[in-house]
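For this depiction, one protein chain was excluded, whereas all remaining protein chains were kept in their positions.
The letters A, B, C, D and E name the chains in turn, as written, and every chain counts its residues from 1.
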Amino acid sequence: MNTLIWLPFLPLLGTLIPLFSSRYSRTACAFYTAALPALTLFLVLSYAGDIFQGERFQAAIPWIPNIGLELAFRLDGLALLFSILILGIGLLVILYARYYLSEKDPIGKFYAFLILFMFAMLGVVLSDNLIQLWFFWELTSISSFLLISFWGHKTEARKGARMALTVTGAGGLALLAGLLVLGNTVGSYSLQVVLDSGDLIKSSSNYPVIVVLVLLGAFTKSAQFPFHFWLPNAMAAPTPVSAYLHSATMVKAGIFLMARFYPALADTNLWFLIVSLTGLATFLMGAYIALFQHDLKGLLANSTISHLGLITLLLGMGTDLAAVAAVFHIINHAIFKASLFMAAGIIDHESGSRDMRQLNGLWKYMPYTATLAMVASASMAGVPLLNGFLSKEMFFTETLHQASLGSLSWIIPVLATLGGALAVAYSTRFIHDVFFNGEPINLPKTPHEPPRYMRVPVEILVGLCLLVGIFPGFLAGDLLASAASATLNGPIPEYSLSIWHGFNLPLLMSAIAVVGGLIVYKNRSHMFKFQAQFPKSNPLMVFEASVQFVTRQAGTLIRFTENGSLQRYIFAVLGLMVIMTISTLVKLNTTAGLRPEIPVDAMTITAAFLLCVSALATVIWHRKRVVALITLSVVGLIVSLAFAQFSAPDLALTQLSVEVVTVILLILALFFLPQKTPKESHPRIVIRDLSIASLIGGIIGTICYAIMTRPLDTISTFFTANSKTGGGGTNVVNVILVDFRGFDTLGEITVLGIAALGIYKLIARMRLFMPSSDGKGRPWSDDKHPILLSVISQSLLPLALLVSAYIFLRGHNLPGGGFIAGLITSVAIIQQYIAHGVIWIKTRLKLDYQILIGSGIGIATLSGLGSWAFGHAFLSSWFDYFYLPAIGKFELASAMIFDLGVYLTVVGATMLILANLGQLTTSERPVLKEDE
Amino acid sequence: MLDITITFVAAIICIALFLNLWRLLQGPTLSDRILALDTMYINAIALILLYGISSSSALYFEAALLIAMLGFVSTAALCKYLLRGDIIE
Amino acid sequence: MQHLSIFPILIPLLFGAIMLLPPISRELQSQRISAIIGTLFLLISSATLLITVDQEGTQLYALGGWQAPFGIALVADRVSSLLVLLTSFIAFAIMLFAISGKDKGGAYFHPLFMFQVMGINGAFLTGDIFNLFVFFEVLLIASYALLLHAGGKQKTQSAMHYVLLNLVGSSLFLFGLGILYGTLGTLNMADMAIKIGQLEGETTTIAKTGALLLLIVFGLKAAMLPMHFWLPRTYASASAPVAALFSIMTKVGIYSIFRVYTVIFGDEAGELANIAQNWLWPLALLTIAAGSIGAFASPNLKTLNANLVIVSSGSLLVCAALNSEGATSAALYYMVHSTLASAGLFLLADIIARQRGKAEDRIVHSRPFSQPRLIGFAFALSAMTLIGMPPLSGFVGKIMILQATQSMAQTLWIWPLIIISSLAALIALSRAGTTFFWRHNGSPSTDDIAAKPTEIAGIALLILASPLLVLFGGELSEFTQQAANHLHSIQSSAYSLLPGVTP
Amino acid sequence: MPFYLEIIICLSLIIGASFLFIGSYGLIRLPDIYMRLHSPTKASTLGITGVLVASMIFQSYEKGGFSVQELLITLFLLITAPIAANMIAKTALHHKIKPLKRTQNQDLIDSICEREEPKKADEKSV
Amino acid sequence: MKLFPMPFHSILLFVVWLLLNNSFSAGHIVLATFFAIGIPLLVGDMRDEHPKIQKPWLAIKYVLMVLKDIVSANIEVALLIIGPVYRLSPGFVAVPININSDLGITVLASTVSLTPGTVSAEVSKDKKWLYIHTLHLMNEAKLVEEIKSRYESPIKEIFGC
């Protein structure tokens, strides 16, 4: 029981072995690599007896219950069959690859990928949970991608692998969707539950969706028409990979999926139509195309497609016997196709070519291999006494026994016979063209027999072909029976596995197929000529071209939308805003609320008028930058007056000082920017911008009005009530800033500090454009530091500092505070810079602004941390009143330390910004000719 | 009487502000505009003080003080810009 | 540890401040050491916080001792503590990466990094909407500065767009805040959630405009269409550690959307219940589409990754639009996954660009890598994670999102888009990967450009987190489920945070 | 408030306002920048002093103490106004703005601009 | 002296602090003293060397005189402004000065600007000439003479330069 849980993980453990053992000899590496799969195979086989008795092993542990994923494995007949195929053929491929790969190829990596793939495949077949099944399903896609692209330096390998990955990946996604719907419909992701609720599924309205999605997954993986195109291009992989992936495992995953969900999904018209018709089409088309391949592996790949189509067709027919036939053919196809691929690999390996136009008459050079290959391809063609014959007979029988197409049902056996004929034809071609048909033409190497052990896997497989063909019941009976029973999730129908059923219609069909195939082969030159009329379409090219087309189109689209125009980006944001807010605001019936308005007075009107006019002037003159700056100052002034009028003295102070610093900054910047803005907006754009701007202005104004005229209950009464008692200050705004919401302020000074640091970064190593003349081409004055200004500034500095100290100290109780004080100090220092220049200051003022910022933020934080010592929360304020003789009562509060931090940060940040900016220019200023 | 006077004075200062604005918009030279701005600052101080009187509150004094201090800096900076381009050098 | 919930904010703040002061500010080496120590502390405290929250429930921290709704409260619930831990984790990993040389090229990298982390953590933890604004600004301004780290024309250009757009965004944020305060009279999100249900008459309409304005702001941060244009260029031009750190920034926007539109404007909001969802629907889907198209069109790996960030944003927005516990849980899981994955790939892209010489990370053939195996392996892992292929974490998140859809109409819209976007990622990343690792000419560079041990460690931390997310997916998804549960119940997300207020 | 105080306040307000007004009026009325400079620097300074005096008296009375903060503003303005005027004048001169035609000694402007001694220094100096 | 690098400023600061706070309480006197000593120490470096006031009483007298002049100047200018503009005859005047300290020149220039009808526009590079603009220039020589005698010489005396 528990073995089952870690059984699939045994090979996974093995992925590491080759990586570490590759430093030893290649043989050792192969040997060590094979150890774990062999062990796994042994363990799996140890279950076989019980399974043949009809038992089923299941084991599960929860994993991610929220998505229905659990680690659940089951080992029933179908899983057993596939496990044996995967592990058995895998072992043979490991052996084979040891000889196939050249010294240069990193064999460790190859084995690691191979084992990884083996693990994934094993996971798929052993899964007992839908999500887990998909999990491993995708793993097979990835690991097969790695294998196919093993020779990644080759373009075909890269592209082929990518195409395989894309197609199977897409299918995998569809499968995921299908499985999720399936799980939803059933209410469980447990496979057993799903298999047991076939009726529920088939009667559900989701059924078509499930079928289509699951089949998409299966068809892409199994290279069914119209998704078949990736498989031939995956032949760029090393031949051991093809032998493994494209015969027994990867492509069979799709088939496995259909078989697995057979009880749950099959046996409806929809299923029949999709599956059998797809299978039929694939069967014929693959066979037809295979005939015209000159590449040995291309032929095999297309024949694989064809055989997969055959199995699909069988699974689609919906009869129990057909399902048995399908399972049987899965076994047979795996055996003969793996051996054929290996044989092809040997031929390629020993002769250096895979082109059947060059490869001729190899019988002479490698008779032993030729014999093996011939047996295997005879099996592929369906020659009696070989395993291929048996399942093909069953197939023909089943085509005769179905009637789903009504009166047109005869078409299916006819077409099946045609397909059989084509199979015979390409098999014959494989045999005849390669081993006979004259002498080899321009082969790179002189062919010879391969190393002894390279043939061993082929021998084993061909032996199996024969043995199964002759003693089917003995060798494959139990396996087939249990697998078929698992597929059907119930009892299996009566069938006979004997070679001889007497003369009957299927035998006749076989005979027709053989004869027809030989005739077709005989007349192949006509057909080649006929086929040559069609333009050769390389799916790889088509795929690449279409990917590139999509990429190009996407690029065009992206270049159109993300055209790098900020104006457009901002417009998009604003446009969305307009749409959103207008759609809401139209529901606002009355703008004005019930709150009585304040009566208008002359001062307000004046201020409003000044504000509006200067704002408009700023807009109108924004191209004359200095003028715009002046009008902007007016706007700022009026805004601070407005704050003052509406009872916000703190705001007025802050706004004023910030405004001045901003203007100074803008003036500084203006020097390095063009003095004027060219007129470059198209009138249409201007109109557009004007309309959106006025729309937004209207919206904001309306909302503002609507809010102001409605009464409101706020939490602020708490602040006014607790400001003095809890915060120790009478200026509620300041108490909020340093106490109630001190955390905001901490963030705010951090922002300021960061801005300064960022600006410092910006300024560093900046190469500046410095105009040697102003906007009208006038040279600058040579009076760097007007003496009147310098002298007065020196006198003003102590006064300004005093004022800032004053503002700072009173902040807690009256309008003011650390921030405004900091700005005043900064402005005072800036004025010194303006009056005296950087060099003068540098020699006199030794302040590291960066340290100021750091210590400011640090002090503010530490003042907040102080409260921890008393067991209070961060930033809990503390204040008390003290009495000193002769001075009287005074207040000390932790908020003041916090405010000091604010002050320092503000000074540091502002100065770091402005002083550095100034500093930068001084050294690089273009020298003017004084006498011009 | 005080109320009437204040209203009257406020009106006068408002007119003065309008006149400043006129000059500011009219120009013709940048110096004119700066001068107008400077004058505006002074008138704004008066306005604030007046508002302080009318609302009998001393809270607005600092605003006036700040305008007096900062207005000068901003004027000086603007002039320095026109003279030298770079105000901190 | 009653102060635990503020540690994730204070630690980076203090470390950032200390790094500005001598003697640490003088030497790069000591800054590096303190940065590592700082992020490590941060990681430890965040993890402790998460554990505490998981065991003891939501931690409420009233700053200054002022109880909500009057003071600012930090709310460490499952959602925020998870994201804080995520932030701290990637910060640690990125810092590990950065200290081997990427922190050169400009001053103040470490303090800015710290401040940015502080801003992100603060935005996650705060329970006050204005404080959220403040932390938004902290993280934004730090990101502006960091974006310009190590200079270059492209950076300047993209920074210009990024900064100006976000400045507009900040203005809108304040408008929205003004409207909400003007109608609700409170700033605490829990309190708002309660008061919004009591609004009457046309005030609700006004409040709605405010809410929608906020949606735009958060959408801008989250790169929601049509406001995603800034993202690809910005992320692609940022230097690797910065871009990696940015990968959590879009998540801040998403997180805010969840916070605001499931808690404040959630089911209990009366007339204003679930107002955002109608808008989110189409925009989220279009965002996925736009990101996928962008991924196709990306000329280089960083842009590609940036576009995938947009796709992940779109997927998360879809979850927000779905507005169910399952969807929120899915979103939380997906957020963790996609942040780690894209951060890892951004770092990796830098190594890739460095070893490919002139070709940098453009998807063209170039000289081979000097460490092809290591890089190839890392690339494969992170590509699979981003595509959402098992066995890496992407698929769990994707499945959770897919499972969260309820109605047929939802399924019809969401599933194809999400699936197609995965396919687009697959095609784009496989194209990039095959080109990078297999299309070569010349020989690898002989310069000393090999990834340094700490760089590898940083990348490994991020990339290898992905399989762990799958391995412990059960526990994690259980956690996110509880977190979502908490977020969707107004009882736990609002009333329980306000002592003395009962429904 | 005692009547005499009210009168004083009103008077100084009105005087102040008138000067402020004249200052701004001059700004409009005078024909060139150099002349305009005079009116705000002088008239407005005095005007503001008037308002300040009014405010001083008023606030002193209101607070029942002695409020002389306003003096500080006056001090500031007295210090800064001439410098501001000087800077503006420098700017105007630097930009070579033509003064009114009838301005005397226009030939000085060039040397002022260059900040050199007057070209006709010998004749002029006393 | 080291405690008071700028004695004049110290006094000024002391007074201004008390002015600002409108209070003569002990606490404010302590603070005022603190700032009066502290700020000059802080900004002591931020100054060029300037001559000290040699004759404080003369300085006070000078200030009072200037204040008186300011009032008269304002009235005078106000009348000029209101009066007919066409009668004004503005003009530039170059005033030779021989104060050799920047502070002195500044004080002179400020005074000139604040007093009747004149605005100081520029100081020549060699600091020998003060250019002024007059609103109504009637007698150039007389104006120059008046400036020199009424303002320049007291300033020279006050600063002793």
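By our rule, a contact is a pair of C-beta atoms (placed from the backbone, for glycine too) under 8 Å apart; a residue touches a chain by one contact, two chains touch by 3 or more.
Going forward, contacts and distances are computed from a predicted model.
Participant: Between "Na+/H+ antiporter subunit C", "Glutamate mutase epsilon subunit", "Cytochrome c oxidase subunit 2" or "Probable dissimilatory sulfite reductase, beta subunit (DsrB)", which matches the UniProt record of the unshown chain?
Facilitator: UniProt lists the chain left out of the view as "Na+/H+ antiporter subunit C".
Participant: Report, in label order, the displayed chains that the undisplayed chain touches.
Facilitator: Visible chains that the missing one touches: A, B, C.
Participant: Can you tell me which of A:L310, A:M374 or A:V661 touches the chain that was removed from the display?
Facilitator: A:V661
Participant: Which residue from A:H246, A:R625 or A:H836 sits in contact with the chain not drawn here?
Facilitator: Here the residue in touch with the unshown chain is A:R625.
Participant: Which listed residue (A:A483, A:L752, A:A835 or A:L852) would be found touching the missing chain in the intact complex?
Facilitator: A:L752
Participant: Give the residue, chosen from A:K104, A:R452 or A:R767, that touches the chain omitted from the document.
Facilitator: Touches the omitted chain: A:R767.
Participant: Quick one: which of A:V639, A:L801, A:I830 or A:A893 touches the chain that's been left out?
Facilitator: Per the contact definition at the top, the residue touching the missing chain is A:V639.
Participant: Touching the absent chain: which residues on chain B qualify?
Facilitator: Chain B touches the chain not shown through residues 55, 57, 59.
Participant: What residue numbers in chain C mark contact with the hidden partner chain?
Facilitator: Interface residues of chain C facing the absent chain: 130, 134, 137, 141, 144-145, 148, 152-153, 156-157, 159-161, 163-164, 167-168, 170-171, 174-175, 177-179, 181-182, 187.
Participant: Which positions on chain A touch the chain that was left off?
Facilitator: Against the missing chain, chain A presents residues 564-567, 570-571, 574, 595, 597-601, 604-605, 608, 611-612, 615-616, 618-619, 622-623, 625, 628-629, 632, 635-636, 639, 642-643, 645-651, 654-655, 658, 661-662, 665-666, 668-670, 672-678, 680-681, 689-690, 692-694, 696-702, 704-705, 707-709, 712, 714-716, 719-720, 723-724, 730-733, 736-737, 740-741, 744-745, 748-749, 751-752, 754-756, 758-759, 762-763, 766-772, 775, 813-815, 819, 909, 913, 917, 926.
Note that in this section only the chains that are shown with their structure count from here on.
Participant: Could you give the separation in Å between the centres of chain C and chain E, each centre being the mean of its C-alpha atoms?
Facilitator: 62
Participant: As a quick test, compute the distance in whole Å between the mean CA positions of chain B and chain C.
Facilitator: Between these chains, centre-to-centre, one finds 48 Å.
Participant: Of all the residues in chain E, which ones touch at least 2 other chains?
Facilitator: 16, 20, 109-110, 120, 123
Participant: Which chain D residues sit where two or more other chains touch them?
Facilitator: As it turns out, chain D has residues touching two or more other chains at 25, 37, 45, 63, 67, 69, 72, 76, 79-80, 82-83, 86-87, 89-90, 94-95, 115.
Participant: Which pairs of chains touch each other?
Facilitator: Those chain pairs satisfying the definition are A-B, A-C, A-D, A-E, B-D, D-E.
Participant: Enumerate the contact residues on chain B facing chain A in the complex.
Facilitator: Those residues of chain B that touch chain A are 7, 10-11, 14, 17-18, 21, 24-25, 27, 30, 33-34, 37, 40-41, 44, 47-48, 51, 59-60, 62-63, 65-67, 69-71, 73-74, 76-78, 80-89.
Participant: In the complex, go through chain A and note every residue touching chain E.
Facilitator: Touch list, chain A to chain E: 786-788, 790-792, 794-795, 797-799, 801-803, 805-806, 809, 832, 841, 844-845, 886-888, 890.
Participant: For chain A, which residues are in contact with chain D within the complex?
Facilitator: Touching chain D from chain A are residues 778, 781-783, 786, 788-789, 792, 795-796, 799.
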